[in-house]
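A single structure is presented below for examination.
Left out: one protein chain. Kept in place: all the others.
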Amino acid sequence: MCLAVPAKIIDKKDQMAVVEVNSIQRQVSLMLLPEAGIGDFVLIHAGFAIQAIDEEEATLTNQLLREMNGSA
Amino acid sequence: MPEHNNETKEMAQFLIREIDRLVTKPVRLMEVCGTHTVAIFRAGIRQLLPPQVDLVSGPGCPVCVTPDEYIDKAVAYARCEDVILTTFGDMLRVPGSTSSLGEVKATGADIRVVYSPLESLTIAAQNPHKKIIFLAVGFETTAPTAAATVLATKKQNLTNLFLLSSHKIVPPALKVLLADPAVNIDGFLLPGHVCAITGERPFDFLPETYHMPAVVAGFEPLEILRTIYRLARQIHDDQPTIENEYKRIVKPDGNPAARQILSEVYEPTDAVWRGIGMIPDSGLRMKEQYSAFDAQVVLPMVTKTIAKKTACRCGEVLRGIIKPTACQLFGKACVPEHPIGACMVSVEGSCAAWYKYGSGRYTYGT
Partner (left out) sequence: MEHEKICLAHGSGGKLSQELVEQVILPAFGNPLLNELHDGASVNMAGTNVAFTTDSYVVKPLFFAGGNIGKLAVCGTVNDLAMTGAVPRYLSVGLILEEGFLMDDLRKIVESMRLAAKEANVLIVTGDTKVVNKGAADGIFINTAGIGDIISGSHISPKCVKPGCDVIVSGYIGDHATTIMAGRHELVLPATLQSDCAPLNGLVQKMLKAVPQIAALRDPTRGGVAATLNEIAEQSKTGILLQENAIPVRSEVQGVCEILGFDPLYLANEGKMLVFVDAKYTKTLLDVMHQHPYGKDACVIGKVTNESIGQVGLQTNIGGIRIVDMPLGVQIPRIC
């Protein structure tokens, strides 16, 4: 019911952040995760960061997600 | 990286052997979430599991449980000259009682697919003389993004963006399923991204009240297999509890900031689930102080929904009572290009996933 993808915050201005997923960038809102900062890994859903992930785990998630060779 | 893949494959085989060892009688495990349904099919997990372990798809596809009435309203709004409808792509093909949004779009209605509800704000600012209506559907994961969009709309003093809300909450639906004797489930794969917001606590009733094993699941193949392994172990030991197999995302208390924004804008209400019926306190409605953003308050629309009589058994599929293949329409009258029931419409609908990824039609090699 909910596709979400891990991303890294590379820039932050007020409540908006630029995140990167495999060097693809997009603006997302930090309204639902106000504490997140540059360098943090976060879970992105529908243009919002909805939960924090720690860096080591995020790399692992990305790696595993790639294995599925698609989306889920 | 073949080496790494072998590792994955070996780990998968190990988990499957362990599951086979632990499960000594037939069990039915429900993956509540539609994204899990798709992930399970995409990885080919179903056919790898030992025959005594059956995976059953649950009601966790928001598109599938959205009733005809909602689609009919959305279609009626879309037909208005001064309206731009914004929606997640998932909703376009859902049939209402007369038409789908995709069909209305083909006749010229201004319907725009968005990835984020926030894209509606930009559209509203660019089209001050139009009314922008966002179709706010989804479970606990998505509802906070709609609530945040309302707050952002207010902050930007935009007066031409409205939400047609039909958000739903998962736990009350599981209670209804468990109260139904026809639904015979031995454990739940809990929706990981719902729990990212809610935490584990709202699902405590599963082991506590219903003696039901439950594991919060991630979405990669191995995470799903580890989840099933944990469920098998709980069943084997007869010690139901809530375990978390998605710890890097799901914190015990979820995301309190998101829940606060959600409860600022929305409050619980009774809601109709397609195929299940009315479930008390299973939906969300906008609070009175935000009614200026509620399409149904500001732009009331009366539609008449014609109840259709078909042999469609989506209701039983959604409750996990039957498999899609048990419905006589499945794969014949009802296929993804001409769906009859909602489960065939959404990519993650049980019937669509069963059809698309082969199970039910054939298994590869036969």
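Brief remarks follow.
By letter and in written order, the chains are A and B; residue numbering begins at 1 in each of them.
In the analysis below, a contact is a pair of C-beta atoms (placed from the backbone, for glycine too) under 8 Å apart; a residue touches a chain by one contact, two chains touch by 3 or more.
The structure displayed is predicted, hence computed values, not measured ones.
Of B:F88, B:F188, B:F203 or B:Y266, it is B:F88 that touches the chain left out of the display. Between the chain not shown and the residues B:A125, B:L158, B:L178 or B:L222, the one that touches is B:L222. Taking the complete complex into account, B:C61 is the one of B:C61, B:A109 or B:C334 that touches the chain left out. For the chain missing from the display, the contacting residue among B:I45, B:L121, B:L206 or B:C312 is B:I45, taking the whole complex into account. Residue positions on subunit B in contact with the hidden chain: 1-2, 5, 8-9, 12-13, 34-35, 41-48, 61-63, 88-90, 92, 102-103, 106-107, 113-116, 119, 138, 142, 221-222, 225, 336-338, 346-348, 356-358, 361-366, in rising order.
Although one chain is not displayed, its contacts with subunit A can still be listed: residues 1-3, 5, 21-27, 44-46, 65-71.
We take it that only the chains that are shown with their structure count from here on.
In this assembly, the C-alpha centroid of subunit A lies 21 Å from the C-alpha centroid of subunit B.
Across the complex, subunit A meets subunit B through its residues 1-4, 28-29, 31-35, 43, 45-48, 50-51, 53-54, 57-58, 60-61, 64-65, 67-68, 70, 72.
Taken together, the subunit B residues at the contact with subunit A in this complex read 5, 8, 33-35, 38-39, 42-43, 60-62, 88, 115-119, 138-139, 141-142, 144-145, 148, 151-152, 191, 193-194, 196-197, 218-223, 248-251, 254-255, 257-258, 261, 348.
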